[in-house]
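Read the structure below first, then the notes.
Removed: one protein chain of the complex. Kept in place: all other protein chains.
Here is chain A:
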Amino acid sequence: MDNLSQKMSGQPQVERTSSYMALVNWVIQKRWWLLVSVITLSVFMPVAVIGLSWLSPQTEDWQHLMDTVLNELMVNTLVLAVGVALGVFVLGVSLAWLTAMCQFPGRNLFDWALMLPFSVPAYVMAFCFLGLLDYSGPIQTWIRSHLSADFDLPVRNAAGVICVFVLAFYPYVYMLARTAFTNQGRGQMDAARGLGCNSWQAFWRVMLPMARPAIAAGMALALMETLADFGAVSVFNFDTFTTAIYKSWYGLFNIYAAAQLASLLLVFVIFCLWLEQTARGRARYDQSERQQKQNLYRLTGWQASAASLYCLLILLLAFILPVSQLVWWVVETQFEDFNARFVQLMVNTLGLGSTAAVMTVIIALVMAFAQRVEKNPVLDRMARFSTLGYALPGTVLAVGLMVWFSWLDNSLIEIVRNIFGINVGQLFLGSVFALLVSYSVRFLAVAYGPVQSRLQAIRPSLHEAAQSLGASQRQILWRVYLPMLRPGILVAGLLVLVDVMKEMPATLLMRPFGWDTLAVRIYEMTSEGEWERAALPALTLVIVGLAPIIVLMSKSRKDH
């Protein structure tokens, strides 16, 4: 850097070209650093906007929060986080193990079908859950009229919220763990058993630890989404840290206190991620890159039935029930909102989702490669920081980005006015580009997790071997890493695609005029309490999400 600035400033006129060449060389040499810097910066800006709120202390409202609600909602948030973490771990890992390693009736179906709940947004799941199970819902009403007139099972509580989140978010862990188990294959397990472990020991001591980066990445995603969620907890009226953020903003009209709370949430997430990283220590998780034909454990008798029933139960609760509820509502409302505009909504949703997925996965790949190539702890930290967008409540992040884009716009407009004397409109805000950048910032973690955890499973020695055979860096990337990363890339693309399609806050605030999506329509209906009319866009969202899930799941299976 110093070297460069010396060259840039101190050289006489004649050497312009050579200093230009030096710049080009420097850019090429530092390309990974530059790329990662740009990515980190685009995440840093909105976070900085949020952090800057501390410059304006809100003593009075903070005092109020501490005196009244803060204690309760910290406890609530912790209970929720622990419950969801345990739940998605148990559900995600067990289901992934069954479908990746075992043969039982229905396995080929469950393998991809268990991913379907991912296309049901958590807030839709929450509403269906309450619609069915609350006091005024059909089940409790039936029990009261047929069994016991006093029956009253409260479901709008921590246990209920945790159930909903676990059912909505276990696919993160399932998807990542499934890829990890499939890639590990049976060999390691058999080796462990050959060394005297029984199957449980082999699972706990060999298979599970080896899948740890993948499982941890999945759990981190589920947890970040839980902590940042506003939709589902609002349906339950369950107070968390995030509901306090919105209460300060919408209720107390105090956007500074809201941003301050959000930054604390971010610190908490950083702490959790750091904890996992530290606990994992310096362990490495390389694995054999030999592609082996899968030999599945064949379950028989009661074990096979139990496995099928278990998968079926989860699929029933997490997908079939909520979707049936949606179908019921759609039939009830007789498709009243279905028209030509609706097709436009689907096109917008898929177009934005797939573009954002490609863009975000490329960014994630750049970051992951950069870490591999440069092997620098600073770069590592920058990359990890870049994934924090996911831990912020959507609307808070959206406003942070919006403030930043409008600042860019205002500066540009000012410059153009001063130089050319003409007035121009906004370039960024309200453009598809700004919206796509926002999606990438928000969902980078979702793409980075799968890519990074796959990358960690690839031995560095492979890189060195290719190098010693004379392969250039580009060849190594294209011919060694990309093919091996393919399962991770598919998973990442799928997760981002479906997540973007469900995304509301950034879409609402920054979409170009007329670019409404299905999620926007869901928001408009649900915020008016018209859940029956929200069912049509919600169901369409699920259906639109089905195709990529089925295609990508079958592709990722063929990869093995």
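As a working rule, a contact is a pair of C-beta atoms (placed from the backbone, for glycine too) under 8 Å apart; a residue touches a chain by one contact, two chains touch by 3 or more; residues count from 1.
In this section, contacts and distances are computed from a predicted model.
Chemist: Which one, "Extracellular solute-binding protein", "Predicted Zn-dependent peptidase", "Cohesin domain-containing protein" or "NADH-quinone oxidoreductase subunit NuoF", is the UniProt name for the chain you do not see?
Modeler: Answer from the record: the omitted chain is "Extracellular solute-binding protein".
Chemist: Which of A:Val330, A:Ala398, A:Ala492 or A:Ala535 sits in contact with the chain that's absent?
Modeler: Residue touching the absent chain, from the options given: A:Ala398.
Chemist: If the hidden chain were put back, which of A:Trp54, A:Tyr250 or A:Trp274 would touch it?
Modeler: Checking each option in A:Trp54, A:Tyr250 or A:Trp274, the one touching the absent chain turns out to be A:Tyr250.
Chemist: Would you mind spotting which of A:Thr77, A:Thr99, A:Ser234 or A:Ser263 touches the chain that isn't drawn?
Modeler: Selected residue, touching the omitted chain: A:Ser234.
Chemist: For a quick check of understanding: of A:Trp97, A:Phe129, A:Phe319 or A:Trp515, which residue touches the chain that isn't displayed?
Modeler: Candidates A:Trp97, A:Phe129, A:Phe319 or A:Trp515; residue touching the omitted chain: A:Trp515.
Chemist: What is the set of chain A residues that contact the non-displayed chain in the whole complex?
Modeler: Residues of chain A in touch with the missing chain: 64, 67-69, 130, 134-136, 141, 152, 154, 156-157, 234-237, 239, 243, 246-247, 249-255, 337, 351, 354-355, 358, 395, 398-399, 402-403, 406-407, 409-410, 413, 425-426, 429-433, 436, 505, 508-509, 511-516, 520-521, 524-525, 527-532.
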